[in-house]
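Data block below; observations after.
For this depiction, one protein chain was excluded, whereas all remaining protein chains were kept in their positions.
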Amino acid sequence: MQRRIIKDKLFEIIIIIFALVSTFPLILILFQIVKKGIASINWSFFVNLPQPPGESGGGVSNAILGTFILIVIAGGFSILLGVLGGTFISEYKDKKISELIRLCVNIFQGIPSIVIGIIVYIWIVMPLHRFSALSGGIALGIMMLPLIVKSTEETLRLIPSSLKEASLALGASYTTTMLRVILPAGINGILSGILISVSRVAGETAPLLFTAFGNPFMNFNIFKPVDSLPLLIFNYSMSPYPEWHSIAWGASFVLISFIIILNILTKMVSRKWKTVF
Amino acid sequence: MKMDRYFKSILFGAAILLLLLLTGIFFTLLIGSIPAIKASGIKFLSGTSWNPVTGVYGAVPFVIGTLLTSFLALFISLPFSFSISLFLGEYFKKGALAEFLNYATDILASIPSVIYGFWGLLFLVPIVRKFELSFHILPYGVGIFTASLILAIMIIPYTSYLAKEVILLVPQDIKEAAYSLGATRSEVIRKIIVPYSRSGIFAGILLSLGRALGETMAVTMVIGNSNLIPGNIFSPANTMASVIANEFTEATNDVHLSALIELGLLLFIITGIINFIGNEIIKKLSIKG
Partner (left out) sequence: MENGILKILNFYAGYNVKTILTNINLSIPSNKVISIMGPSGCGKTTLIRCINRMHELQPDANFKGQILLNEKNIFATSPILVRRKIGMVFQKPNPFPTMSIYDNVVSGYILNGIKIPRSEKDRIVEETLRKVYLWDEVMDSLHRKGTFLSGGQQQRLCIARAMAMNPEIILLDEPTSALDPKATAKIEELITKIKKSVTVILVTHNTAQAARVSDFTAFLYLGELVEFGFTEKLFTTPKDKKTEEYLTGKFG
């Protein structure tokens, strides 16, 4: 009996130790990013362009702008399509096509992001004969789609059908019912799905390698290559120059802060705008 | 109502577009692979050499590299993810520690892969190099082992999250029945909880494996990028994803590009099947994945 109790305690202690040890890498990574990142961040970091190795005062303004442009294009490509598609499969649950879309969405959620890069290279980069912000944005947009479709469907499915009937029974048209009653009632879930998907793709690098490509200069033209924070971190960290490494730390700090803020925002949205039925 | 007809057609149009887009991805990969399939045929899957200069494209080194890194990562991560899932799903469902662990795994899951790679390059690689030196292994620092370490850290949140969700699904009354028979907690875990949630935990492991197989950036940065079949787990190597990342923009000719697309297709099919099975299991268990 005594031995069983000791064994039980031992098991528990091992579980606790392993669980807590697995947070060490996180603490280590965050600690280093914060320490080295903050050290390399100053005003010029945000407003200047990258400098050649050996020169100080380089910034990442081009990558911050690029990330912003890419996310805007990605959102423009995916949000409307994803919400409408998600609405369709929740409205026509049992149709064959809905089943098919659901299956595709589930499979595509786990497709390696580099594959999306290949696709967009074939679809957009090859016909246009150049890397571009447009292609990078669409690559990120394709990655956002499954999440938006899924979160829209799951949100709408939780809305009681009596709500729709109440609106129809008042003589409202189907369109009005969907746009003024059903979608607003699900706004928190749909919005947090969109925010989550943005935070997922904000740090994506692989699909941008051969689409947005990277660009050390400021660029507003969506038909030309742009830089993004993850691309810049990749290129700088693979370089042999310590100055560039410290810029990469700074960029990592900015990127992680952005993602964590997005995650907090998502939680706030889903809590604050929660619809009570 | 005219308006309703328009609105319904817009919804339907979006659905069709979505379907075309998603299935189009598969067919694009398939069509893009045709030149390589014509040039290499089945040798693509059995060839042990990949040399764009001589036009020889055998994927075996990358398949081995991919499987080795992914399974090693899974092996390293399992004790940790299993512990986290039991910690959060059984021992400490609430409280400050559970909160902390929840946040920690959340943040771990949202750190971009490129940052893991960067951190691995500057922090893990030197440590592994020292380790290799002291064991008289060629001190590359980069290689399969380093890549697996990074991958392990990256997939812990996924496995542990899914496993926690299924462990929480184990009905309280079954556990209580076992306790009332005098079982200790660890016995309940081993005899009741684990058998009950076995298929869900398996699905979690499968989905994490899918993620590990396709992970690109972090692996590319620390695996050493060698197109040879790895001799041991400390050798530099390449995975399917990392070789695409490395060679795609520098592809010398159409067949090379097509061979890389075919690698993408292979990766797509493998991860697609794994995701399909994992999702089917989860759907049966009806948990949110």
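Per-chain numbering from 1; labels A and B assigned in written order.
Keep in mind that, in the parts below, contacts are C-beta pairs under 8 Å (C-beta built on N, C-alpha and C of every residue); 3 or more make two chains touch, one makes a residue touch a chain.
Bear in mind the structure is a predicted one, so any value in this text is a computation, not a measurement.
**Student:** Under the definition given at the start, what are the shown partners of the omitted chain?
**Tutor:** A
**Student:** Using the touch definition from the top, which of A:132, A:167 or A:215 touches the missing chain?
**Tutor:** Touching the chain that is not displayed is residue A:167.
**Student:** Identify the residue among A:20, A:49, A:103 or A:181 that touches the chain left out of the display.
**Tutor:** Here the residue in touch with the unshown chain is A:181.
**Student:** Go through subunit A and note every residue touching the omitted chain.
**Tutor:** Residues 160, 162-163, 165-173, 176-177, 180-181, 184-185, 187, 275-277 of subunit A touch the chain that is not shown.
The working rule: only the chains that are shown with their structure count from here on.
**Student:** Could you state the distance in Å from the CA-based centre of subunit A to that of subunit B?
**Tutor:** Spacing between the chain centres: roughly 18 Å.
**Student:** Show which residues of subunit A lie in contact with subunit B when the two form their complex.
**Tutor:** 4-5, 7-8, 11-12, 14-23, 25-30, 32-33, 80-82, 84-85, 87-89, 91-92, 97-98, 100-101, 103-119, 121-123, 142, 145, 149, 154, 173-175, 178-179, 199-200, 202-206, 209-210, 213, 230, 233-234, 237-238, 245, 248, 252, 255-256, 259-260, 263
**Student:** Touching subunit A in the complex: which residues of subunit B?
**Tutor:** Subunit B residues touching subunit A: 1, 3-4, 6-8, 10-19, 21-23, 25, 28-29, 32, 79-84, 86-88, 91, 100-101, 104, 106-108, 110-119, 121-123, 153, 156, 160, 184-187, 189, 207, 210-211, 213-217, 221, 241, 244-245, 248-249, 260-261, 264, 267-268, 271-272, 274-276, 278-279, 288.
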